[in-house]
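What follows is subunit A.
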Amino acid sequence: MKTQSIVVIDYGVGNLFNVESACKALDLDFLTTTDPQVVSNAARILLPGVGAFRPAMQRLHDGGLIEPLRNFVTSGRPLLGICLGMQLLFSTSEEHGSWNGLNFIPGKVVRLHEGAAASNSQVKIPHIGWNMVNRSPDHPSQSVLDGLPAPISVYFNHSFMAVPVDPNVVLGHCSYGENSVASVIRHNNIHGCQFHPERSADAGLRILYNFAHLDGLGSTHTGGY
Partner candidate 1 sequence: MGCCTRVIARLDIKGPNVIKGLQFEGHRVLGTADALATAYYRAGIDEIIYQDTVASLYQRSNIAELIKRAATGIFVPIAVGGGLRSIEDMRNVLRAGADKVILNTGAVKSPSLIDAGAREFGSQCIVCSIETARINGEYKVWVDYGREVSSLDPVSWAQEVVNRGAGEIIINSLMHDGMGEGFDLDIISQIAEKVSVPVVASGGAGKREHCLDVLRSTSANAVVVGSMFHYHYLQNSTQALPQQPSHLLGGEIDQGNFDFIKDGYGGDRAIMVQPTSVQEVKTFLSENGIVVRTAISSPLPDHRVSE
Partner candidate 2 sequence: MSNHHHSQLDRQFDSLPKEVAFCKNCVVSNQRPRTRFNAEGVCSACQWAHEKDHLVDWIERERELKDLCDRFRSPTGGFDVVVPGSGGKDSAYVAHQLKHRYGMHPLCVTWAPFEWTPIGFANLQAFNRAGFTNLITQPDGKLHRALSRLAFELKGDAWEPFAYGQKSLAFHLACRFGIKLIFYGENGELEYGGSERHKNLPKEGPEEWKDAYFKGASLDEVIETGLSRGVIEKFDLCNASLELYKAPPLQEIQEHGAEMHWFSYYRKWTPQENFYYAARHTGFLTNPEGRSEGTYTRYASLDDKADGFHWYLSYMKFGMGRASRDAQGDIRRHHLTREEGVALVRRYDGEFPARYFDWFLKYLEITRERFWEVMDMYRSLSNVWRKDGKEWVMTHPVK
């Protein structure tokens, strides 16, 4: 089955080039845009993001992208938020203040704690590096993690993490010090990766591939697999 075209949102924040390169390498049909109209008509959306919460929300707002995104999500079409792009999906963030997010998924974004789990030492913030994402016990059978072993090692670079109201939203998590970091999330048609799949070698590329092949119900079409 031919994948539908992915719209990658350019709102001036994030490493577009790498997301695009990954899509190209996977032979995915994609289009980068700032145009709210294109967003409204998209079949599926990738929302990247790097940087701080408030400026990112501001840019989405200034770009007239919030309403189209809301409509898109309401219509049940698949969306994948990456890193900051995932955090924006939530209700609020405490990064440098208290800010409202897109509120597509109830929950808040909080700072990582410096405490290490087992000792009195601290972990470094930001959380930079490859960490192991384990699947949650109630992980549904079909998601962006399809076809991947468990755990997977993926690349993180962040100081804040999302804490959803409903823990079932978390499909995959990793440990960092005393933090349990929501790493892969899904709320109906809304998906998110706190890590950077476009920078996570084979594992990350597979995740992007899976997202591109999900149907509206969240199951993957895999052709001859």
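The candidate set was assembled so that all candidates are chains of the complex that A comes from, given by their letters.
The criterion applied here is as follows: a residue touches a chain if its C-beta (ideal position, glycine included) is under 8 Å from a C-beta of that chain, and two chains touch if they have at least 3 such contacts; residues count from 1.
Quick caveat, the model's predicted, so the values are computed rather than measured.
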{"item": "Given options 1 or 2, the chain of this complex that touches subunit A", "value": "1"}
{"item": "Complex interface listing, subunit A residues touching candidate 1", "value": "15-18, 21-22, 24-27, 50-52, 84, 114, 116-117, 122-132, 147-149, 152-153, 155-159, 174-177, 196, 198-206, 209, 222-225"}
